[in-house]
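Some notes on the structure that comes next.
Here the complex is missing one protein chain, while the rest keep their positions.
Think of it as A, B and C in the order they're written, each chain with its own count starting at 1.
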């Protein structure tokens, strides 16, 4: 069986910049998935492909970590948080964190009713001073939920990336106060591709206990994963994943995606491409005198556009979010599948629409 | 349990009869999945493939039903039950039901603590007289959980299948008492393939409100589904699926599996093959004077084997469960991928081992 | 049996202004409780005293309401909110609401993980414009919790009271958007005593669906209550109260407290006394040039005190909170049991400490 690359037959450039989850899957991952189908194997993860995927995770992260495939990033986050927080815990996160604004309360559901405490900070990054106050809030007071988990998002909802030093500093504040650290890595590949550090340095060496490893947005099909750096969580994570209805029987098909994703740096190559496309787009927008409102660290651009410009672009077939996270701001997202033709088409259209062509 | 490595070059027949989830995926579904990757589409189900899948469900079930893809049958069951039962409800099911014995409490978790009330009945089927008593148990008594949902399994954990009349009778008892009806259809294709009725007749026309539609065991890779026949559940099912971490962003890849599964009767053809292999195996076992302890309605055989026979078979490479659900009984499961060679190899080995060759 | 009034034997004035729950119980309620012990009666509320209490609630609120005694205000709030909100709901409340800051996540627990959305507004009152925005926030978007309940606190955590018009306006905004309305009436008696309106006008006639009726702080011992104005909630409230471990067997002893509390306007008389003591204290503080930072509508005063003054007062035996809700601010609470001697002692001590005597 042979698969064509997404868009191979497509002559006109793709005009969708709505999200990296608008893209199809990486051909390498589809091929791995097809190969995985041969023969009978044990269900629920006791198969060679699943062993290979775990091995790959351990090699890439340089840690005897545990891997749990789950079907979405929300599931990864919610199960991970539930493993770290008591029901009376509070989970400290940025006000714009996906766990707060885009998961319909899944963290509250999975934790048995823990509370998310919202912190501020520029460009989607938690302000260390805010965190320092929050970790000491009413500790030991039975009337209040108790600070127990710091949840960082890497890259952030603003497309910015914490440096390793920033992750280490925030984790340090949390750990010194007895909190655990969760990293929502829906776009960690993009952050790693943009940084000069190893996956280990960005995660457990910087104080992260558990990672939601994003795969779908960067080339996967139907799986994301939990990577746990804390062996004490092993047992309870297994039960939590099962109880969440997230333990798939034909696990090989989830594992195959993880395995291919981490093989030959596919994840980093895909992310680097997406990042490069974002840089190219940012350059083009700047040339068209468009204001970019947050640092373009990874694969998301937030820029100020007139409503009239937006209308023209949409009329031309471009698809993207506008008014998120604030009025007048457009969000443009590139992916592993974004082509230079697409980027250049958008740049040209913006320049044309805004009269700076 | 660990099977041998999947190996495309393997010429010898597959010896795995452990479960239908030991098999790989149907080629038609893998191809559909690969095709689905082309181009950018909207996430979360607003894409043409997802629309097609819903259309296929509606056509097949002859009902304006709702489709929600989820990653496992446990998720389908738990979310469906939570949509039907209050936290103070009781869910009536057979003592051997998957929701009771194999889901690590997922139904209790998703419902907010509803209780499963266990009913008896031969061959995995609920006894109508038991059900009639149970639906009236302490109704209106605030100290007791309240009968709210009947959950049937089709085919049952014993591989038997309820007839449409039996489904209708049990549903009728439940509905007359004000209960809702859930059908755990992890193997509904096998039951349908064995019956002379339409999917509609087996489900909503027989009183079923909501169906867990099994796909994985019968050729799928990473998805099962909830099919709801009650439009009033639409809104809450959407939120429940999302909160469960089960709303996948690249929904097209789940929908493509459903779509291919229901196209050109693939599901029924796959199931019919599995059933036929089970019949062939049952015939072979009977010829070898092996006692079969439950009717072989679908693709599972429960038969009595000596421990010595089991040891010999396992030494020869055969893989299957023994001692489930009771000591001395082996469970042999066929799938869409089981070959006549595999069946005949097992029959011969049993005959040989037990001295009836 | 005859009971002495609290503090009867106490010669020196009580110096505790920490909270109205520092006080003992009203003699009328203790006497009712003692009387209730005679003879055998049915458990769980099927007794004459419980019927009388329900009758009293219905008379006082001029509504065929349901009464559920529970052991705390937190229980009343959490059970009431759970009856109104789906697990994927959001409950809109003031940033300083008791349900947010002082219940250790009980609302999240009882609702199955609903989210509290925090609104701002001066003096503890929700700003109507904030509410208008919040009720429309991402309605119908499956990725977000859904606005379902408005929870008002009367009197507020700042001791201020909403006017009936304000309650009606806020409830109207909520109801027009399809939300339900909960009133945390831990101090509703104080608000009623300060207002020129009936209990009905302050609650269901102003759009309130369900009320947490505070009793403990205003003379009760061990019970608060839920009063539901929505007959459709009846069934589920009963099960929720039971499941919460809040259905007491010797219900007569909870009901007797409610019954006595509502008899001969005891609740309003007690509250009026507490309010009058707060006014007297406020007048005294103003005379001592102490800045009072929020309107003194009921029985709580928030005033600015120097740390040195606070230290002197505490050395003299006065007990009160300082630094809540913000640094430099003291909270002084009066109760039904506060004497003019106590108030005057505090006024004198403040004047003396701050050099304005």
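Definition applied: a residue touches a chain if its C-beta (ideal position, glycine included) is under 8 Å from a C-beta of that chain, and two chains touch if they have at least 3 such contacts.
Since we're looking at a predicted model, the values are computed, not measured.
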Selected residue (touches chain absent from view) among A:13, A:128, A:172 or A:238: A:238
Among C:33, C:188 or C:350, the residue in touch with the chain that has been omitted: C:33
Residue numbers in chain C that touch the chain omitted from display: 1, 3-4, 6-10, 14-16, 18-19, 21-25, 27, 30, 33-34, 36-43, 46-48, 70-79, 103-106, 109-110, 216-217, 220-223, 239, 242-250, 252-254, 319, 337
Absent chain, residues of chain A that touch it: 44, 86-88, 112-113, 142-143, 146, 236, 238-243, 247
Contact footprint on chain B, counting only the chain that is left out: 87-88, 90, 101-105, 108-116, 142-145
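To be clear about the criterion, only the chains that are shown with their structure count from here on.
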Self-contact between copies chain A and chain B, residue sets same or different by half: same
Greatest separation from chain C - chain, by CA centre: B
Inter-centroid spacing, chain C versus chain A (mean Cα positions, whole Å): 44
Chain B and chain C, separation of their C-alpha mean positions in angstrom: 52
Separation of chain A from chain B, taking each centre as the mean of its C-alpha atoms, in whole Å: 33
Junction residues of chain C, two or more chains touched: 87-88, 112-113, 142-143
